[in-house]
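Here's a structure for you.
A single protein chain has been removed from this complex, and every other one stays in its place.
Then we have chain A:
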Amino acid sequence: MNIIEMVFFHLYSVLQWYFRPFIKWFLRKTTKLCELQRICYGDRVGTQRTCNIENSLMLSRTKDVKEVVTFLDAVVKERRFIPSNFHQFLEPSINIIIRVKKINRKIHDAFIPSFRLCLQQIWCYRQLIEEVEDLRCTQFDSNNTSHEEKLLNLWDLMVPDKPLEARVSKDWQYIGFQGDDPKTDFRGMGLLGLENLLYFATEYPQVATHVLSHSRHPKYGYTYAIVGINLTSMAYYLLKDGSAKTYMFNSKPHLPDISLFHKFYCYLFYEFDKLWIASKPENIMEFSMIFKKFENAIRTELADPASVFRINVEVDTI
């Protein structure tokens, strides 16, 4: 079964490699539009359009298009693809593509803004991967005052009515860290785990408190911070393998950036909590099973380019 699938897949990619130019040529002649135009005019704005544009650019065998891709990738590597620089980097790129594809600016003035948005989304996403990786690789460091401040701030936001007894204290277990000192719990997710938890507590205080109270449930409780760090890991992988594009590209008017990543995380936390409580687990040992189930459900949703994600906060404020 597997071999047949593999053979079919190889056959398909070989055929695509040879026939794609012919199909594109044929469509170009009949519609008088290049592939980029057909996508921008035909596909729904958001994930569908942007992903197809990205695909088309990556498959392109035109030298100039390849150079544009390499150039923008280099900008991302230097972390310089930020809104204030968009004009400087994007206009020359768009001009090159318009020239190569022989697009008449006057007739197709609707194409340019649509195409520009796609380019912004594609390369913002790529830069976001780099930025998230930077945060993940930064280990939590007790000697760094800004790290320490963030950690203490997290406590104050989560448990505002009770001051922390001491920096190293059993209190931390109240918000679901493993022991007396959270510093060893961030591990492979580094500062990213802390930033995620902090953003959730800062931007959605009611939701975070609500979720924390669920985690304190005598029967269906779980370890809030540890589960949170595992969700950071899940968000990180979804971002890296491109699954999170659906979330990011459908989040108009936001472009993919670190706060959109945090929002994605908050969405995951809120949804996981709902699923956990609804599953009525026997104890924390069911975590890996429910977590896997949750990941599959999220992946299924992300696989549909029309999915739009939103935390349903109204329910909580009642």
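Note that in this section a contact is a pair of C-beta atoms (placed from the backbone, for glycine too) under 8 Å apart; a residue touches a chain by one contact, two chains touch by 3 or more; residues count from 1.
Keep in mind that, in the parts below, contacts and distances are computed from a predicted model.
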Handout entry: Chain not displayed: protein name in its UniProt record ("Probable vacuolar protein sorting-associated protein 16 homolog", "NEDD8-activating enzyme E1 catalytic subunit", "ADP-ribosylation factor-like protein 3" or "tRNA (guanine-N(7)-)-methyltransferase")
Key = "ADP-ribosylation factor-like protein 3"
Fill in the blank from the handout: Out of A:Ser233, A:Ser279 or A:Ser307, the sole contact with the unshown chain comes from A:Ser233
Completion exercise
Considering the complete complex, of A:Tyr125, A:Tyr222, A:Phe249 or A:Phe309, the missing chain is touched by A:Tyr222
Exercise for the section: Kindly note down the residues of chain A that lie in touch with the hidden chain. Expected result: 136, 173, 178-179, 184-185, 187-189, 193, 222-223, 226-227, 229-230, 232-233, 236, 283-289, 291
